[in-house]
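Provided herewith is a single structure, encoded as structure tokens, for subsequent inquiry.
A protein chain is absent from this complex, but the other protein chains hold their places.
Chain nomenclature is as follows: A and B, assigned in order of appearance, with residue numbering initiated at 1 for each chain independently.
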Amino acid sequence: MALELIKGNIAVAEAAMRAGLVSYFGYPITPQTELLEHLSARMPELGRAFVQAESELGAINMVYGAACTGLRAMTSSSSPGISLMQEGLSYLAGTELPAVIVDVVRGGPGLGNIAPSQADYTQVVHGGGHGEYHLIVLAPASVQEAVDLTTMAFDIAEKYRMVVCLLLDGFIGQMMEPVELPEFKPVRTTPPAWAIGSPDSKGQVVLTSINIDPPTQERFNVKMMTRWQEVEKNEVRYKGYFLDDAEYVVIGYGTAGRISLSAVRAAREQGLKIGLVRPISLSPFPAKVVDELADRVKGFLVVEMSNGQMLDDIISIVARRVPVEFYGRMGGMVPYPDEISNAISALVNGKHDVNIDARAEWLAGLRELVGTGE
Amino acid sequence: MTETDVKVVYKRPLGFTDRTTHYCPGCTHGVAHRLIAEVLEEMGELNNTIGVAPVGCAVFAYNYFNFDFVEAAHGRAPAMATGIKRTLPNKIVFTYQGDGDLASMGMGEIVAAAARGEHFTVIFINNTNYGMTGGQMAPTTLPGQKTSSSPLGRDVETQGYPIRTAELLATLDGAAFVARRSLHDARSIRNAKRAIRTAFEAQKQGLGFSMIELLSICPTNWGLKPAAARTWLAEHMLPYYPVGDFKVSTAVSEMKIGGN
Partner (left out) sequence: MPPKGWVEINELYCKACETCVTDCPTQTLALDMSRLTVKGYHPAHMLHPENCIACGTCAVVCPDAAITVFRGVRPGDEKGGEAA
């Protein structure tokens, strides 16, 4: 199949359709809107459900209803909208329903801005909604990877009956790249036996997240946590670059991972033995590879377009065996490769102190660079 | 006379399970449930229906009906029903919502669903208070009415005015059939059933959004015996919330209803 030049948001929308999306519900918000716009034309064309909801709350609860049919349902939004959806995500998880959500992350907090950011890591990876639950979170670093992960997201969501979140930053959503779109998959239109409206269910189907009896709720949570262990076993995805002989390793995902790769390549050209781990599944997190590297490398540099939300996870995995340093930009700012190169140099030539407060060090430097606005 | 001359005039509807409800003695939730089950039975739709339960006293409604049910987040039942009906358009879908759920928390969802003309039916229970949490002030609480969160009586200067939901939704073009009925006596209940039938028929025939507001009693939180509560409804609620059809689209008015 020929490569086509497509914008990330539209590529994800088209990939979702080709994966057999039956129902889409969304609300316009930049930098995600092209995804909704594309589906507003394409879904009705193919006789599938499209609703522009009254709000993100409405959209996620429409997904909640559609997901109860067991047929493929999706919504998409950007950070402030995802905040509004947290209620529905908790209910979806508490009802064991498959669904796909796309978060094209923008700068925050509050209304923030519409520039690319990775500051939703905490709210999607560690759960912004109430109660104990996990989302599966996949973070592509190119439009092609976004397409491939979209296809996979529906299969994984159904396999575990969980919500899969595609975490794109505004760059991936807005960027045009040549991609190969998958073929159309057959669309399932009959609900499976566990779902409402199924011809195959035995008796009444009730889908609810209520367990009024605490021991029942605890047993349910044990079941969900046990299922999560299966997810952790089967669904960890990352890409490693130059790790075999690496003395220092950079860790970054999505666009930050992609820019980091440029800096790592530049370092290699200078003869520095730098590797890169680019997590693709942020949840479950590729903890094992980081853990193993921590036994043989001299230090890590975490790069994010946020204030170091993934950093906390890396710090807990590395557990002070080697220094973990951090470089990030916030509020819709994107690091240049040479900023990361400087951070790599600082790591390689630095004090190698495992007790370093990476965030404080980074913040001091950034304060020098950009000021505090006061 | 022989036994064959005996006719069953009234029996428990087929759409019910054999569970006893958790509702207080005299509570008209049970009447509303029964009317829904009877209408769906008469329409032959029991095996083709999906209910959406609310947060409120009816949170466990699915324990009493024997067809498929989902349980919505507070106020979001119309959004959830939209997702279900758009995905499975041949199913009969209804939400069952109280006044806190529908007229307070979920006002955005219900207005949007009605405006879009979503093809599902809403059964809306108005008992002027939050029953499940112990009788707090609801958007439907009458001026001057005492509740556990308006202990001196609802002061419209500081706590605003009640919402007449049926009249409000009737202004929307997407609404095909919007009516208010009461459940305080047998005649009213029979009228309520006819309205519920019309609402479900409108849905079945694809005519648009339908909502029936049902005036109900809450004996426990009102601090009245069921009989006194029914009298209170008639004397206080009916003047503020008149029964009637507030929106009957042309298509609904021309609709033929088969069977009973």
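The rule we apply is simple: a residue touches a chain if its C-beta (ideal position, glycine included) is under 8 Å from a C-beta of that chain, and two chains touch if they have at least 3 such contacts.
This one's a predicted model, so the numbers in the text were calculated from it and none came from an experiment.
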Missing chain: touched chains present in the view: B
Name, in rising order, the residues on chain B that touch the hidden chain in the full complex. 1, 3, 5-13, 16, 18, 20-21, 23-31, 33-34, 185-186, 189-190, 219, 225-227, 230
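The working rule: only the chains that are shown with their structure count from here on.
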On a C-alpha centroid basis, what's the spacing between chain A and chain B, in Å? 41
Mind pulling up the chain A residues that touch chain B in the complex? 22-23, 25, 49, 51, 53-55, 57-59, 61-69, 71, 73, 87-88, 91, 95, 191, 196-197, 201, 203-210
Touching residues of chain B toward chain A in the complex: what are they? 17, 50, 52-53, 59, 62, 65-73, 76, 79-84, 86-88, 91, 108-109, 111-112, 116
